[in-house]
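A protein chain is absent from this complex, but the other protein chains hold their places.
Presenting chain A:
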Amino acid sequence: MTKLIELLVNGVSLGMLYALISVGFVVVFRSTDVINFAQGSTLLGGGYVIARLSPHTGFWLAVLAGVAATAAFAMLVDRLLIRPLRQRGARHDVAAIVTIGLDVVLLTDLTRRIGSDMLHLGDPWGNAVVNVGPVTIAQTRVAAMLTALVLIGLFGLAFQRTGWGVAMRATAEDTEAAMLSGVRHNRVTLSAWAIAGALAAVASVFLTASPSPGMDAATGQTALKAFPAAVVGGLDSMTGALAGGVIMGLAESLASGYQEQLSFLGQGFGSVMPWVVMLLVLLVKPSGLFGTKAAARV
């Protein structure tokens, strides 16, 4: 029973991290219809900035700088790569493929910089744990859950209650109509990219903190596990990103923890499980759990 609870807690906290990253996918997709495949390398870049700065500035300042750096970088990507494509009427999938190219370039450079080093972001939690009855949870995991909840909650509120949120939703609904009503589309997309970048840096902190021993060049790949989370939730839904993240975290955690009982499926099924869940969900709901159904006129 303890094991089950531990696995559930771990799954939910892991899922929250995936949710943070997939919210990044969702905001960009809602405002520009582009799937941003460079999110993994942006995350790695954010972690890299934090790791390099934190011995000099301390952890919290380094995180701020990392968040600012990735947000600025993501805005540049939108301004220099995605917006020109959009304005010349390029298809959205072309822009998505541009982000794959960008991901490869960034990843190559960061891999060269990081080498085989393991970078430490200098988080204050270390190995500390919280004991709730018989269940032990790493403090980093609690911090990850709280941070994700607060950030996603804030975005949810901003989406519903602020002028920016209305502009964002209007853009997602019908870009042309929104522009005709005075929504400044370029500004909306720029802010969406900035948010995605900032969230990637925040996620890098928790992806590389305990129980992970630090950040290496492969950390960006781990971030791509958030992909099935975004797709399961429905690529254009904030609630979906949260639900998808938690479902994926739970699926991975339970399948890894009960590996022996699931051995008839083959060893190492834990990392395959999220993709199986994604396929199953998409078979039943092709636009994801909370995604907008594409209306087809006949």
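Following the convention adopted for this analysis, a contact is a pair of C-beta atoms (placed from the backbone, for glycine too) under 8 Å apart; a residue touches a chain by one contact, two chains touch by 3 or more; residues count from 1.
Simple rule for what comes next: contacts and distances are computed from a predicted model.
Novice: Considering only the chain that is not displayed, what protein name does its UniProt record carry among "ATP phosphoribosyltransferase regulatory subunit", "ABC transporter substrate-binding protein", "Insulinase family protein" or "Adenosinetriphosphatase"?
Specialist: "ABC transporter substrate-binding protein"
Novice: With the full complex in mind, choose from A:11, A:46, A:244 or A:288 the residue touching the hidden chain.
Specialist: A:11
Novice: From the list A:89, A:115 or A:182, which touches the chain that is not on show?
Specialist: Only one of A:89, A:115 or A:182 touches the chain omitted from view, namely A:115.
Novice: Based on the whole complex, identify which of A:204, A:222 or A:237 touches the chain you can't see.
Specialist: Hidden-chain contact among the options goes to A:222.
Novice: Mind pulling the chain A residues that touch the left-out chain?
Specialist: 3, 6-7, 10-11, 14, 111-112, 115-118, 120, 126-127, 129, 136-138, 141, 207, 209-214, 216-219, 221-222, 225, 252-254, 256-260, 267-268, 270-271
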